[in-house]
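For reference, the structure discussed in these notes is given below.
Removed: one protein chain of the complex. Kept in place: all other protein chains.
Moving on, here comes subunit A:
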Amino acid sequence: MTEAILKVRNLKKHFYLDSPIPFKKSDQSVKAVDGVSFDVFPGETLGVVGESGCGKSTMARLVNQLIAPTEGTVELNGENLVNMNKEKLRVFRKTIQMVFQDPFASLDPRKTVGELIAEPLVIHKIGNKTSRKERVKELLEVVGLRGSHSGRYPHEFSGGQRQRINIARALALNPDVIICDEPVSALDVSVQAQVINLLKKLQKDFNLTYIFISHDLNVVRYVCDRIAVMYLGKIVEMGTYKEIYEDSKHPYTRALLSSIPKESPNEIKERIILKGSVPSPINPPSGCHFHERCPFAMDVCKVKSPELMDVGNGHQSSCHLLELENNPLSDIPIKKKEEEMECH
């Protein structure tokens, strides 16, 4: 088996809230990321899904060392990035780049597209003016824009084009890993499809590894090889997209899948409608964080937090139902039922 390019172990980020007493550390914290571990293999796409506030973006920023973890390690090609000295980290950082959700906010409106794309090259002192110009032109073409557009400003481009510019910027340093944090969530479906096609093509052409964060389960199924499902700072289930979409062992994942909107007016959905919304990460529920919303919660769920368990085929899930002889989830089909009909 190939060696993982990224190894994340017991990663935690607790944000301490402002204490009412000055100079005293508050004991109230938001456990935004609370002990996640996973591997990412070269050339694959690991999807991260979960409701807003579950810690996806925080996790992304931890992996990229944009923020320091409270605990845990992030190994890139066998070297721990946490607490690495600054000079060395700078070199390692070239390997991991990010693409963010908002194609409007992430580009400085006063800079030309050429300047924006060349910026990472300038920061890392790569090449000279002429060679950078060439590289910008090449990158623009790689992402499907015209090389001659490097003198234009971001506002002259549509949302989809701006996301292409962000992608060109992320590619400038020839990274191995790109973390995409909701890269298509702000785009219309027709444009979203263009950008997804581009990301997939680039992955093939440059052998890129992606961590792909999204709240859209259809996008994730299409783009990702493996999927991690997060709930209140923890990974509650992880496995190949087939395992997750066809044989999920976690009631939360089941609920997420069942809330995907219908694909046709004729589809009959058997929904697991969750009660309420995600509880506060400041005082998360005892035991399994999900128990208050879980339609299958048992007494043990209120007191004991379930561990991630191997359920075969590289699939892990953390749910007390797995300890039962007759897991009620096994009787609930994931596949939708559709009325017999021919439709095109």
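Heads up, the rule we're going with is that a contact is a pair of C-beta atoms (placed from the backbone, for glycine too) under 8 Å apart; a residue touches a chain by one contact, two chains touch by 3 or more; residues count from 1.
Keep this in mind: contacts and distances are computed from a predicted model.
The protein name that UniProt records for the chain not on display, among "GMC family oxidoreductase", "Cytochrome c oxidase subunit 1", "ABC transporter ATP-binding protein" or "Zn-dependent hydrolase", is "ABC transporter ATP-binding protein".
Screening A:E79, A:D108, A:E134 or A:E263 for touch with the missing chain picks out A:E263. When the omitted chain is restored, the residue from A:N10, A:N83, A:N174 or A:N197 that touches it is A:N197.
Among A:T2, A:N85, A:S277 or A:N326, only A:S277 touches the chain left out of the display.
Interface with the hidden chain, as seen from subunit A, comprises residues 51-52, 144-146, 149, 157-161, 188-194, 196-198, 200-201, 215-219, 221-223, 241, 255-256, 258-267, 271, 273-274, 276-278, 336, 343-344.
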